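Only one protein chain is missing; all other protein chains are in place.
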Amino acid sequence: MYVAVKGGEKAIENSLDLLATERRGDQEVPELSLKQIQEQLGLAVDRVMTEGSIADRELAALAIKQAQGDIIEAIFLLRAYRTTLSRLGTSEPLETSNMTVRRRISATFKDIPGGQVLGASYDYSHRLLDFDLMDENIKAAKTEMADDAEPLSRPRMPRVADFLGQEGLIEEEKPDQADHEPVDLTREPVLYPTERAVRLQNLARGDEGYLLALGYSTQRGYGRNHPFAGEIRVGEVAVEFTPEELGFPIEIGEITITECDMVNQFAGSAKIPPQFTRGYGLTFGHCERKAMSMALVDRSLRARELGEEPSAPAQDEEFVLSHSDNVEASGFLQHLKLPHYVDFQSELELVRRMRKEFDDNLPEAAE
Amino acid sequence: MDEPILSVTDLKKTYGAIRGCKNISFDIWPGEVLAVVGESGSGKSTVLNCTSARLEPDAGTVRYATRCDGLKNIFDMSEPERRFLMRTDWGFVHQNPRDGLLMDMSAGANIGERLMAIGERNYSKIRDDAGEWLGRVEFDLERIDDLPTRFSGGMQQRVQIARNLVTKPRLVFMDEPTGGLDVSVQARLLDMLRTLVSDLGLAAIIVTHDLVVARLLAHRMIVMRRGEIVESGLTDQILDDPQHPYSQLLVSSILQN
Partner (left out) sequence: MNILSPEAHSKSSADGYNFAFLDEGTKRMIRRSILKAVAIPGYQVPFGGREMPLPYGWGTGGIQVTAGIIGPDDTLKVIDQGSDDTTNAVNIRKFFKKTTGVETTEKTVEATLIQTRHRIPETELSEQQILVYQVPIPEPLRWLEPSEAETRKMHALYEYGSMYVRLYEDITKYGHISTSYDYPVIVNERYLMRPSPIPKFDNPKMDNMPALQLFGAGREKRIYAVPPYTKVKSLDFQDYPFEIQKWEQSCSLCGSTDSFLDEVIVDDQGNRMFVCSDSDYCADRVREGTSQVKNNHQDTDVRGQE
C-alpha cells in the first residue's frame, strides 16, 4: 500500500553533514585558513566584498571558505549577514583625489601630472601557465622591491576629469538635487524610473559577468557611446565619519577601492556647447574589470537624460537594473528545483482535457 | 451644434532649433472632416500629434468638447482623463497599421480589446460586435481569428480602422491612412472610409500629402508649409481655385500627374 513519503527533516540534516564533509575534502590535505584566502586569493575576496556590499576582508574570506569557492554563494552569505548588521550612520563621501595610489592609468593622455603608474597588474603579463606555482614555494624573492616602493601619494595626482573640467570640456558631476539624500536601495524598494544614485548602487552590487557583457555590447554597437578610459585608480582612501557628539569628521580607518572615470561621446544642446560625458565605476578592493564595466553601463543608462533615444538592451533601465543582482537571479533560477508538482498536475489535467476534446472532434475514419 | 468639437489656438511646437509648427489655429465642428495637407517637413504630423495629445506643445491650447464639461484644454486634464478620452471618445489611425494593432492577437481580439477595456464581459457578444465592425470595413470574416501578421497591408489597415471605431468615437485622428498601400487598394479603402465617416457622423482630422485623399474625404482643408498654415477653407474651393502661390503649386502638380 502506498505510504506518503516522510523524513524530509532527516534528509536535510544528512545533506548538511555531507556538505560539511565535502567542503573539508581530503583530511590529509591541510585545511584552508582565512589568512591564506585573504592573502593569496585576494581578488576573489575583493569581488565578494564588492557584490556582497561589506568591506571586510576576513568576513569575505570566511564566506568563500564556507561556500567552497562558489563566489555567488559567498556573496549571498555576506548579503544575508549584512541584513543583521546595525547601522551606526553614514560616512562622509570618500575623497578619492587623496587616495594613496597603488595604480593609476589614463588612456586619454600620454602623460599626466603624477604619471602613469602601472602598479601590480595582469595587463602586461603573458597568459602562460606558470608551473613554478605548482609547488608551495612562492619565495619572498622580491621583498627588496617591496621595501623600496614608497607610498605614491607624494606626487600630486589630480584627477584627469578635473583638467578636462577646468576647460569646461567635460560635464560637471552634480547631484540631482543639492539637499537630497540618496535613497539607500537596500532599505527602500526601487521604483522606476530611478535616479542615478540608485542606479549606481545597483550596478556596484551587480554581477560582474553581467555588467561585463552589457558593457561589451555597447562597445560592439548596441548603444555605442564612444568610451575612453579617462582614469582608473586603485589604492587606499580614508573613511571619515562625523559623530554627533563631536560635530566634525574623524578618520575611522581606510579601505582599498578601485575607481574608474570613463570619458564618453560628447553631447550638447541649444543652451550648452558640446562636452564630453561621463560614466563612473567604483568597487571595494581591486576590481578593475568590474569598475570599468560599471562605468560603461552607467553611461549607457544615462541615454535619455543626455538626449539619446534608448534602443539597446544596455540602455533599458528596467531591464538592466532588474537583472543585475546575482543573488536574486540565482535564487529565482534555482528555485525551479523546488517541487512544482501541484501546478504541474493542473497543467496535466488541462492538457489531457484538451487532447481528449481534440480527439473527440476528429472526423470519423472512413470504414 | 454651436460649439466646435475641437478648437486649436496659436499652437506652437519646436524641436530644439528645428521649428515643428507655429501660429496654428483652427476649429473642427461635429461631423466635419478636416484635411491637413502639406509636403514632408511641413509640420503637419506635429500638428496631428499635438492635437491628439501625443506631444505636448510649447504654446497654445487644444480644447476638446467633453461630454460633461464642454470645451476643455486637453493639456489641463489629468493623465487618467486624457488616457480615458483616447480609449473611448477618440480614435487614432496610424499610417503603419502595425503601430496601431496588437500584432500577436487575432483580428477579433484587436477589435474586442476596447470593448473589454470598458467592461464588456460576454465572449459571444464581443465576438459578434467584432464581427459586425469587421464586416463594415469589408474584412473577410473567415479570418477573424487570424493574426494580423498574416494579413496584407490593406487588411491590417481595415482592422485598425475597425478597432478605432468600435467604441463609437466622436473624433478620429488619421495619419496618412492610405499611405503605403497599393493604388487600387487605396481607392477602395478611401471609398469605405468616406461612407463610414459619413454614416457615423464622425469628426476627423486627416493628415495627408495626397490632395486626392483630401478631395474625397474632407469638407475643409488647411495647407501647411514650413510649419505654418498658408491657406485654409473649403476643400473644393481651394482645389478648384487656390489663392496662395504654394497651394497653386501643389494643386498644379496633381493636374500634371
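Every chain is named by a letter (A and B) in the order it is written, and numbering of its residues begins at 1.
Rule of thumb we're sticking to: contacts are C-beta pairs under 8 Å (C-beta built on N, C-alpha and C of every residue); 3 or more make two chains touch, one makes a residue touch a chain.
Note that the structure is a prediction, hence the values are computed from the model and not measured.
Novice: Determine which one of A:Glu58, A:Asp123 or A:Glu347 touches the chain that has been left out.
Specialist: Checking each option in A:Glu58, A:Asp123 or A:Glu347, the one touching the absent chain turns out to be A:Glu347.
Novice: Sort through A:Gln27, A:Thr84 or A:Asn137 and give me the one touching the missing partner chain.
Specialist: Hidden-chain contact among the options goes to A:Thr84.
Novice: Sort through A:Pro273, A:Pro339 or A:Pro363 and give me the one touching the missing partner chain.
Specialist: In the complete complex, the chain left out is touched by residue A:Pro339.
Novice: Of B:Leu102, B:Ala187 or B:Leu200, which sits in contact with the chain we cannot see?
Specialist: Considering the complete complex, B:Leu102 is the one touching the chain left out.
Novice: Please identify, in ascending order, the residues of subunit B that touch the omitted chain?
Specialist: 79-80, 83-84, 102, 105-106, 108-109, 112-114, 116-118, 121-124, 126-127, 145
Novice: Touching the missing chain, which residues of subunit A?
Specialist: Listed in rising order, the touching residues are 2, 4-9, 11-12, 76, 79-80, 82-84, 86, 186-193, 318-319, 322, 327-328, 330-335, 338-343, 345-350, 354, 357.
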